[in-house]
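Please find one structure pasted underneath; my questions will follow.
One chain of protein is taken out of this complex; the other chains stay put.
Chain naming follows the written order as A and B, and within any one chain the residues start at number 1.
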Amino acid sequence: MSVATAAAKERIRRVPESLTPNRLRTIVAFVAAIAVFVIGDILHPGFGSAESVKAILLTASFVGFVAAGQTFVVLVGGIDLSVPWVLNAAAILVVTTSLGQDGRAAWAVLLTLAMGLGFGLVNGLAVAFLAVPAVVITLAMNGIAQGLTLGLSQGLTCSSCASYAPPVVRDAVTGEALGIPGGLFLWLGIVLLMTFVLGYTTFGRRVYAIGNNSEASFLAGVNVRLVTVVLYMLSGMFAAFAGITLAAYGGQASLGMGDPYLFQSIAAVVIGGVSILGGRGNYLGSTAGSVTLVALVTLLLAENMPDWGRDVVYGGVILVILLLYGREKTAV
Amino acid sequence: MTERPVQTILDGTEPRTSRAIEASGVSKHFGGVQALRSASFSADFGEVHALVGENGAGKSTMIKILSAVLAPDEGTVRVKGDEVSLASPLEARRLGVGTVFQELTLLPWMTVAENLLLGNEPLSRTRLIRRRQLPARADEILAGYGVEGIDPLELVASLPLAQRQTIEIVRTLLRDPEILFLDEPTSALGEREVEWLFGLVRDLRERGRCIIFTSHRWGEVVNIADRITVFRNGEFVTTREHMDEAEAVTLMTGRTIERMYPELPRPAQDAEVALDVRDLRGARVDGVSFQVRRGEILGVGGLAGQGQRDLFMTLFAARRPSGGEISVGGKRVRLRNPHDAIDARLGIALVPEDRKSEGLMLPLSVRDNLSLVVLSRVSAGGIVRRLLENRMVWRMVERLQIRTRRVAVQEVGTLSGGNQQKVLIGRWLLAEPDIMLLYDITRGVDVGTKHDIYQLMVDLIREGKALLFYSSDTEEMAHVCHRVLIMREGRIAGELAGDEIDAERLVAAALKEHAAV
Partner (left out) sequence: MPPSETQPRFRSRSRWGHFSVQQAPLLLSFAILAGTFGVYVGLFVANQHHFLTPFEGQSIVNTALPLVFAAVGQSIVVLTRGIDLSVGGVMALTNTIVASNMHASTGSMVAWSLIGLVIGAGAGLVNGCLIAFGRLQPILVTLATLSIYTGLAIKVLPEPGGAIPVEYTKYMANVNGPWGLIYVAGLLLVWFVFRRTPFGVAVYAIGNDQAAARASGIKVRPAKVGVYVFAGTLYSAGALFFSATTLGGDATAFDPFILTSIAAVVLGGISFFGGRGSAVGAVAGAFALTLVTPLLFQANVNQLYTDAFQGLFLVLAVVLAGLVGRLVSARA
């Protein structure tokens, strides 16, 4: 109870009016990202060098791609747990259909993105029309994606499974222009696109409206179901997109390559200040969250932190962030 | 329900006349809304004390603070003379405070018996709850309070509102509170259930208990209260033993009735029928037919929860009707969702009752809230034209005199209740509908805003709009409607028009032949 009052008081004494809590969270996320680089450079001179930052940002971009879709669904109070195997299926699908040939690359990429949209469509339809909890349906779809991927690729032993990603796709991610890898240009494009969609379009406005109050949005004539379905489809597509770029980055697909991305995408969204209850936050925050997370991991690796320690630190970081600003306002 | 002697359950105690409960200098605000301003209140043992005031006067907030559901921002609470800082409802209960809240605190997916015996279940020798015994025990309790016709094995969620209210009351009385709060206990009850409740209340008074209750029905207040306290705009006004109705209204509203409500212009005799509803059926809407003309305000009255909300929701296509016809501007329409209703020939708008759950997005800006319905009109190719949007939004802010400085930044949650309500109404005015369904839009707003809203309604009918109006405030219904339909169990049970509309007749019509449980 006292917290509710404190929050209200805080709002009243807030000095610059344009510094809304939302903007503050985004700024905090960026400050955190920069702080990790600064601390890292002190502990390990060179950690903040251009080469190192470039490598870290490129690694973070894959988290960022997945987090884009995750941001969308979290903004309407949902969650997408089907990310790991949709991503993995996409990586395998793009190499097996393109067979490493540039001529087939375009079709392979489109087919793979369509596959992601398809999984998202099922998630969205179940959430929007059958009122199935997002956790349940996306977990089920993750299982289905996993089983189909394993079964159809015969456990990644199929003849085409060892194919490489087409050179043109690989160049798009790893090839450098002006000393900056293509993957970062892709990410920049997505950051701009997401910010534009969420901030300047009717679709974005409706997303925030639904996330804050879906009943009121419905009564205001917003097609809540349609928007929800589209958001889950986009989440599936972004997971597939991340799968394609990861296959391009590593050259080949492997089993289990999507596993880290569920945790990381949700972590990035939370660190970025997007409320898990929906309606608050933006993709810039999630972007900063992705960078913070990956930079932190890289730093810990440089500190020779073993695998187990990384997992523990991951969880710890999330808990600290949550305790800082993820608390529910109403007292129990 | 039959009257049964209650003494068989509650053993008599000596009547006392000491101070039971006292609040002084209590303030409480929610976001930008100041619900209580340094308010005071006290009640004694052995009295029935009525707490009256308009919607949003702070009665419910005061009761919640005294029962420790809310913590006050400032002020002190004394129970039986001792200053207490109540941390939980459980603590308040230990001190002998029992409360029947306006929003029910029953657990919907548990049975009547489980609810009645919550925390007081029959235990076996091994200290385990004897679930098999629950229904029989519940039967005894219900019979002991003279309640019949409720199956203790039924889930609470599947009971009608009046029965749920009855159970809520019984559950509170079971704990034999010394100080009993009843917040709007009768709003969902029929005539016979009200008599039943008042029988119990009188009995408690005989035994020296302190009973504090709120009600919108003046007749009930006069009937049973020993003293009356008036609240207005979150402040204490006065406590008196006697008060006549006109005086009470003046005290509650701070102005006289004549000045409160504007003169209604009559609709033209040949005005076009804007909305024609024939035999509409759906969930809790049972064969409703009526017409509203342009320039007319049609009230939908009756006791609370008789299907008024369902009717509004069905008309707005937020719910699927199961049968019947709706014609808008003379043409039959089939509406599948609110979007269709907004786009229908003349345009229908629903301003809902609960700003927080059905209306506003509190953390979003004033601008985002206002332009939500007309987004497609202020955009090109899916991209919002911010300049055009800002111009429209500012025009509405000025028209309704919404107090905000920066529409694009200020969160609606930080506005006062009255200004929040204006934002919600403004959202719908921007859509320029010809038919507006106004559902309890003055609930919880200050008197000044109420006055503005009545004036706005008059302006709207002058422009030729047709209004459908429901209010939980019968007095208000009586003054701002050309005609009033009385709803009972989803049906239209009667109609009052013109001079025959007054608050007493409305209540009488609503209660007439109202079937008790």
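The definition used in the following text is that a contact is a pair of C-beta atoms (placed from the backbone, for glycine too) under 8 Å apart; a residue touches a chain by one contact, two chains touch by 3 or more.
For clarity, every value in this text was computed on a predicted model and none was experimentally measured.
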| item | value |
| --- | --- |
| Interface partners of the hidden chain - shown chains only, full complex considered | A, B |
| Among B:155, B:383 or B:458, residue touching the chain not depicted | B:155 |
| Among B:90, B:268 or B:408, residue touching the chain not depicted | B:90 |
| Positions on subunit A contacted by the hidden chain, ascending | 79, 126, 130-133, 135-137, 139-148, 150-151, 154-155, 263, 266, 270, 276-277, 306-312, 314-316, 318-319, 322-323, 326-328, 331-332 |
| Absent-chain interface as seen on subunit B, which is shown | 69, 88-90, 93, 101, 104-111, 114, 118-119, 121, 128-131, 136-137, 139-140, 143, 148-151, 153-155, 158 |
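Convention: only the chains that are shown with their structure count from here on.
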| item | value |
| --- | --- |
| Distance from the mean Cα position of subunit B to that of subunit A, given in whole angstrom | 44 |
| Residue ranges of subunit B touching subunit A (in the complex, touch as defined) | 29-31, 70-71, 73, 316, 318, 337-339, 341-343, 350, 352, 357-364, 368, 371-373, 375-376, 379, 382-384, 386, 405-406, 409-411, 414, 427 |
| Touch list for subunit A against partner subunit B, complex | 1-2, 5, 8, 11, 17-18, 20, 200-203, 205-206, 208-209, 212-213, 215-223, 279-280 |
